[in-house]
Structure formats: C-alpha cells, structure tokens
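One chain of protein is taken out of this complex; the other chains stay put.
This part shows chain A:
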Amino acid sequence: MIWEQLVLPTLTVLLALGIGAYAVAVLDRLIAGALGLSRAGSAWLAPLARGAWLLTQSANVTEAPDWQAWRLAPLLYLMLAAVGLALVPWSASLVATDLATSVVLWGSVEALATVVIFLHGWSANAPLALIGAYRYVALGLSYILISMFVLIGVALPAESLQFTQVVASQAELWNVIRQPLGLPLFLIVGLGVSFWGPLNLADSTDLAGGTASEVSGPPRLAWNLARAAMLVAFSGVAATVFLGGWLGPWLPGPLWLVLKMFAVLLALLLAGRLLPRLSPERCVTLMWVVLLPLSFVDLVWAGLEALL
C-alpha cells in the first residue's frame, strides 16, 4: 500500500527529474557541439563538473533582496516541474498520480510558472533581473491561452481530462496526426514555459542573464536544474497528449514514452540553438495575432472531428 501509493510514485518522479535534467544538459551540449560551439571536456562529465563548481561557489547577496522569495523561487519552479512529471503516465498502470483532472492541473502548472519566474526576477532587487521578470509576464499571458485551447482539443476525443484516458483515446490514431496543428503550437508553449531559446525573454543575453543575472552558487544550480526539469516535464506531457504516450508495439510502454520524450526534447533543444531570441514586441504580436487564432482553428478542427 505504502509502496504503491507513496514510495513508487515519489521514486518515479525523482528519478525522472534527475536523469531527465542530466539528459537535457548532455543533449544540449552535444547539439551545441554539432553546430560548431564546441567546449573542452566530455559532454557526459561537463554537466556534473558545472554542478560541482556551482556547489563550491558562494551564493551571492544583493542589497536588500526579498530573501524568502529569492531563495524559494528556484525550488518552487522545480516543484512545478515535479508536479508536471507526476501527472505523466509511464504505462496504463504506472503513473504517480492518475488524477481525473490532470489536464487542468498541468494548465495550472503553466500559469503558476509565470508567477514563480516573475518572483525570481523581482525578489533580487536588481534592475536587470526586474526587466527580465516584467518581460516574462508579457510572454506568459500570451502563451497560456494557446496552451488551454490546444489541451481542450486533445481532451475532446478522449471525453476526459485524465491523461491516461487521453492516451487510451490515441490507440487508433495519435493526436499528432488527428490534430496536425496541435503539437507545433504546443511545442511553442513548451519553449515559453521553460523560457528556452527563442522565447528566453526572462534570462536573456541582453540582460546579462535576466532574472538569474544576480544569482550564483547553489541557488543558480537549483534554477538551472529546475529549467531543465521543466523541459523534461513538458516533453513528458507533450509525448502523452500528442504522441500516444506509452502506446507502441514490441517495446515496453515506459520505454516508448522515454523515446518519445527524447524526440520532443530534441526538437525543443534544436529550436533553442538554431533560432534567435524573439524581440518581445514581435513575440507578443506573433502569439496574439497568429498563434492564438491558429489554436482556435485547432479547437474547431478537434470539435468537428469529434462530432463526425
């Protein structure tokens, strides 16, 4: 009882967090190397060496920060990633929390991410961090709506807000084919929720690291870890709702999910390295004028498909 309801789910989430975040770091470095941005040392060891360095570095102090919020924000972001991962079903039976409303909970994770990222920038009491925080709020409001419409689209054929039901509804046809607009739109949401690559408006180079510009040492490690973990959590959700989750022949279910998560991660990390950071104004215009109407189209498409 305790094993099945407490230990196993916790272990699954922690393992997925740790291994996943490490895999993100290695994969990103391999991609960077393939694109001509080579760094000395082995890609497998580098994330560990970087982590060890951050652990030995002292945690920075700014003048009169909001201490509790500043130290808590990376941990809250990590917790949001953990909540996301807890919802991902690894097989029909292996799922940390099989909520009847898992789609809704994931939506709230995305919304709370905006709050936490703003908190991280605001609480440092430093100008560049604050600008990063302001910018992220503009972005956050824009992508959450897109995410909602896309997720309602996948809940329609399943007639349920439960991720396991959403997977079961894809037994005949994966949602990526059934609703072709859904996955591309959702991938943009993924870049937004982890403010990665083209949507990295919060921690960008023109702000010397933005919300993380004043952070050093272990809190910075926690922040970087949380960002990687959020990518993993997102890729788990994307693989679940669009790529048929654990479904697939020959291999065991969890392995299928891992492979699909890798595919999503690869797409996100490649986009992160190949595309420039959007200017905030372009970004907001793109979201409201192009992508949001496209998500309406996606929803209408899903509705018609469900009726027929």
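In the analysis below, contacts are C-beta pairs under 8 Å (C-beta built on N, C-alpha and C of every residue); 3 or more make two chains touch, one makes a residue touch a chain; residues count from 1.
Just so it is clear, contacts and distances are computed from a predicted model.
A chain of the complex is left out here; the name its UniProt entry carries, from "ABC transporter permease", "Respiratory-chain NADH dehydrogenase, subunit", "DNA-binding protein" or "Multicomponent K+:H+ antiporter subunit E", is "Respiratory-chain NADH dehydrogenase, subunit". From the set A:I177, A:A208, A:L259 or A:V300, the residue in touch with the chain omitted from the display is A:A208, counting the whole complex. Checked against the full complex, the candidates A:P127, A:P180, A:P252 or A:P293 give a single residue touching the omitted chain, namely A:P127.
Touching the chain that is not shown, out of A:S123, A:S142 or A:N200: A:N200 (per the contact rule at the top). Looking at chain A, the residues touching the absent chain are 32, 35-41, 45-46, 48-50, 52-53, 55-60, 63, 127, 130-131, 134-135, 197-198, 200-201, 204-209, 213-217, 220, 273-282.
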